[in-house]
Every structure is written in structure tokens, then in C-alpha cells.
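Beneath this line is the structure, given in C-alpha cells, with notes to follow.
Every protein chain of the complex appears in place save one, which is left out.
The letters A and B name the chains in turn, as written, and every chain counts its residues from 1.
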């Protein structure tokens, strides 16, 4: 008996959405996306719903606007809207109708921005990374206190940055909490067990990227500990999530894994840890958040410099092709 | 009897200056420029003088530096210097000699920046819009309090952004005041009757763009009312002027008017309304103003993304050609 077409189309769309979830960590893998959804639900079922609906809305918007098919099938049109939806839920409050409506609008606008950033970076063959999401989420969270229907937190967050204070010595508990929370904070979640689930999802799809995520988390902890960041900030993952993403991107996703690229990735991860503090101070007076700006800026700078350094070699074609290649056309149809 | 050459040259120059005034709203039309000058004088005769002198100085600087002739004849070298001069008058005080001298310098520098922004955006075939003016006016107003001869307002404006407060319900008077003031605030003026004159000028030159300006003003009011912006801010046009410009630019100036481009323009206008609040919060701690940054950033992002969306079609050639074509060469000679 032939499978009815509508069901098949829904199933194909669901696969695209799950791949979109997984692309937050550079993985065009539906199983990883499934584990990521479980991880989001472990932090709060509403985050799981926001994540799925956001990815679905972004993917659908891209399809409606006629974006190139291979971008849609590999989930490259879903990860920015996933982060926008979860980010709006985390920072504006998941239980307000206004947040849901703004997140829906944000998921459509971020699709336009994905096209814009892609076109802007094309002359240098650079990937968009999460730059469209950073732009959308920063604009919305900075704008929100100016609108009484969007802001439900009383006083705004705008404040001058103050020097760090408090305990800097790390306990054993801080250490292993930080190790997992660094992976969870990519999705704004501070719980270690949520991070453990995300890490499991990465390993399910790609063991090499899983190892790089672990390396990045370790670099983030060591760098921020050496610099003397407050222990609570290290333990909840707030200092290290950019290092995780930078290490994955430079160590294996966009550069061929090897001694030189690993050294390059570790240098980038340490730089991103410093940028995490700089971004916090820069955004503080306007009430903005750091999001993944340090990851985006560090990775784009380190990638665009690659042609100047003959020791480094790009992985495959310049754009997100490794990810796209990992999805056989048959499965993506 | 043959017309004397000097008079004819003065008349040609005057036409260029009036077209420069009108190009603030994308119109290469001397009659519209004349109505705009009347509108500025209705807000205060000194603003009319600043506007005319600023446009003239910018146009003359471009001629002296040898800028391509079709840019000068269509007024494309005058609208940024017009806004710089009126902006300096509005924010530094029109009745100080220092303001006049700084405005003169600003009009020359903005001509250089027009060349710079044009060259920077050329690889993506993007228009400069009012970006040169935004750069010049932001730099000057943020720098001014550091100079005792340029700043006459006592304490500076630097302050942390505070959440919105006050009445959000709109009265009928708020509504129609906002509708016209949204057009006036493009030139920093909050009076509804000044906006009505500007709108008249747009309709004189191009009824389609006039309709788009009305649509944009309505979108700005609805979006900021739904979001819960303070009613006084909506009524004086401060929340909606970017929406007017975005709707004109995306709905008919740079994209071919149609269902998809109108939907695209309305989405952009709503995004620009949110960006208006974000820009205010971002500039607040350094004492800067929003100017037309939200319009510029939204329109450039939405335009550069167009090639990724096959449903959308650019109007004519990529640059400001529609405007340039509207001026027959004979009239411009």
C-alpha cells in the first residue's frame, strides 16, 4: 500500500525541524535534534515547545519565501529561529501571550536576517553562524522595556558594569557543574543535567564534535579560572558556552581537524572567554544580553583570517557544506 | 533674446537644491522640495534656512570634488546634508553661531561620507539611504557636550534607559496627530501640521509614494500601540517616522510594488518600530539620538536579503535609479 502523501510531507517537515534544532550545535541530525528537544523539556516543558515551534516557524517562513531547498532540508533555516524563540521565552517570560506573539514575529524576521547576513558575508565565504539570532534577540531585549505590553519585569536591566567580586576558588562541584552547564547555556539554561543531555545529543550525532565540545568546555573553565572570574558565574556556565561553540567551529566544523587547527581553536576559545566579559560590560548600560556574540565575532574573525595562514586548511567547501554533506539527499527528500 | 548664462546656472543649481530637499523622502522632484521648504519654515523659519543652506552646501561640495554629475542633478548629494544641517539646528540650538559653523563643516564631511558609504555598499548594490547623515549627526551630538563652545544645554543627555511608563491608551487626537507627526519627525519636527505639509509635498510628486507613506504611518501607530508604547511618544511621531520611511523604501522605491513587497514592507515597518525603542536605549548612556538609524538598518538588511527570496523583485536597477530616471535629462541639464 502506498504511503499517503500528506503524512509523508509532515514527516519530511518534522525531520527538517529536528535538524534545525540540532544545527544550533552544527549538526544536521534529526536524532540529535530529538535529544535536544528532550533536554529543553527537562529545563521546562515550555522551552521545549518554544524551541520546536520556533524552528518550525522559521523553516516554514524560509519555504514560503522560496529559500534554496538544500538550506531548508539540512536545517540551516531553523537554528536561528529556534534560539530566537527560546531566547524570547527565557528573557521576556515564557508565560505571557505577548512573548509568544513577539517570538513568532521574531522567527519570521530572523529568516529575513539570515538571508541578509548570508549575502553580506558571501564575498568572504563565511557562514552566518548565529549572527541573525544575536541581532534579533539583542534588538528585542534592548527594546522591550520601552514597551509596557512586552516588558513584565518591573525596572529595566540597564546598569553600569561593576568590577567582579566574590569567591574565585573553584570547588569540585563547581567544576563538573560548569563542565556540563557550559553546553546548556548555549540554550540559556544553567542546569548541569540539561547540559549533560545536550552533550549526549552531540555525541549521538558526531563523536568528534562531542569531543571538541568537551575540550571547549574545559578551555572555557580553565581560562575563566586563570583570569579570576567569580566562581558562581563559572559554575552556571555563563563564562564558558562561547568557548564550547568556538572550539567546535574552529576545531572541526569549518577547519579540518589537526594540530594547528586545534591550537587555533583553543586560542579562539580563550579569546571568546575574554570577549564574554567584554560583551557583558558593553551591553550592561543599555540592558542587553551577551547571547552568542562572543562566539560569532571570534569565529568570524578567526575564519576570515584563515587564507593569510598557510598552516590552516578549511574543511571541504567554505560554507556549511560538511553539515549539508552529512545528510544524504535521499533522507532529505 | 538669449538668457544670460549666470542666471541659468543659478536656476539649475536651485533646482538641484530643491530636488536634494525632496530626496529625503526619495523624490527627485523640485516642486516637492519647495513644499518641504515651506513645511520646514512652518516649524520655524530658521529650520527652513538651515535646510536650504545645508542642501546647497552639500551639493556645492560634491560639485567641487567632481562627483558624478547624475548624482548631483537628481539631488542625491543634497539630502544627507539637508538633514545634517536641520539636525544640528534642532539638537545644538539654531540660534548659536557655533551651530551654524559646525553645520557647515558637517555638510562638507557628510559629502565625503556619502562617497565612503556608497563605495562600501557597492558590492551588494545597496543605496546609501541616510546612513551618512546618521553617522555625522550621531558623532556630532555625542561629541558636543565635550566641547564648551558647541554645547549650550547645561547638563549632558547621557542617562541609563528607564522602562516606559505613563498612559498607553490612545485618544482620537493622539491618533490623527500621530498620523501626520510621523511624517514630520523625519525632519525632527513634532507638529502635526508640519507633517501634513510634508505629506502634501510627497503627494504632489508621486501619489503612489504618498499612499505608501500613509500606510507606513498607520503601521507605525498600530505596532507601537499594540506593543504598549507611551501615548505621548506615539502622538508626537517619535515612534513611527522610521516605519514611514521603511514602507516607502521597501514598498515602492527599491522593490516593485506588489502583494509580496507590501507584506515585506509592513514586516520591515513593524521591525523598525521595535528598533526605534532599541536604538533609544542603546544611545541613551552616551547621550546620542535615534535619528533614522532604525530605518537605515532595517531597510539595508531587508534589501540585501532580497536575492535570497525569489518572490521579491527589485525595482529597476539596484541603485537609486528609479529616482534618477524620474528626472528627464533635459530638465536636469
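By definition in this document, a residue touches a chain if its C-beta (ideal position, glycine included) is under 8 Å from a C-beta of that chain, and two chains touch if they have at least 3 such contacts.
It should be emphasised that the depicted structure is a prediction, and the values quoted were computed from it without experimental measurement.
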The one residue from A:154, A:259 or A:310 touching the chain left out of view is A:310
Options A:101, A:222 or A:274, residue touching the unrepresented chain: A:274
Residues of chain A touching the missing chain are 123-124, 160-165, 168, 224, 226-230, 264, 267, 270-271, 274-278, 280-282, 284-285, 300-302, 304-312
Across the whole complex, list the residues on chain B that are touched by the chain not included here. 65-68, 105, 108-109, 112-116, 118-120, 123, 138-140, 142-151, 154-156, 158-160, 285-288
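Following the convention adopted for this analysis, only the chains that are shown with their structure count from here on.
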For chain A versus chain B, what separation do you get between their C-alpha means, in angstrom? 36
